[in-house]
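In this view, the complex is presented without one of its protein chains, the others remaining in place.
Showing chain A:
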Amino acid sequence: MEKFNVLQSTAVPLPIENIDTDQIIPARFLKATSREGFGENLFRDWRYDSSGQPNTQFVLNDPRFQGQVLVAGKNFGCGSSREHAAWALFDAGFKVVISSYFADIFRGNALNNGLLPLQVEDSVLERLLKQIEEDPGTELIIDLPAEQLYVPAWEQRIPFEIESYKKECLLNGYDDIDYLVSQKEAIEAFEKNRVWVY
């Protein structure tokens, strides 16, 4: 997994609530058996019309908005457990998604793939979206070690929370498998001492 430390970038605004994983990556693109290449079909049905032409209204086709940060409406990533949603965002170059709420499974999937789900208050999200839409050049600095989102245009530092274990993982590029495999002895002991009813 890629390490994450401090990121400075402009951002792409997507002020829609309840963006579900079927929008992020429609099911018909889930036929691949490896993790790569999903970025191409990120937000496929919003990005392209039915004849495959780019929809110029959609923000990812708007050259004014660039960057490795996606700022999206509340309850981002609801719906299916498909990790392909996190892969598609990452593959398309996003390293951070900012929202005021993330669906549980999506949050976990993102963290397992070096994509930071950064949760802010509703009011901050609203201000950020407005700021970026008014000035697409707005830079954001995401400082994971300090757990702060810095918006230079506002000269303001906004703290965010992240579970300490997950923070370590992101900073070091570790994932849960490494840790769990190291716990084999404890797991075997658990299995041995357990009263099995099945």
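In the analysis below, contacts are C-beta pairs under 8 Å (C-beta built on N, C-alpha and C of every residue); 3 or more make two chains touch, one makes a residue touch a chain; residues count from 1.
As a working rule, contacts and distances are computed from a predicted model.
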**Candidate names "Protein FixA", "SMC-Scp complex subunit ScpB", "3-isopropylmalate dehydratase large subunit" or "Electron transfer flavoprotein subunit beta"; UniProt protein name, chain not shown** = "3-isopropylmalate dehydratase large subunit"
**Message:** Going by the contact rule already stated, which one of A:A11, A:L42, A:A86 or A:L170 would touch the omitted chain in the full complex?
**Reply:** A:A86
**Message:** Tell me which stretches of chain A touch the chain missing from the display.
**Reply:** 15-18, 20, 22-23, 26-28, 30-35, 45, 50, 73-75, 78-84, 86, 101, 103-105, 108-109, 112-113, 122, 163-165, 175-177, 179-181, 183-184, 186-187, 190-191, 194, 197-198
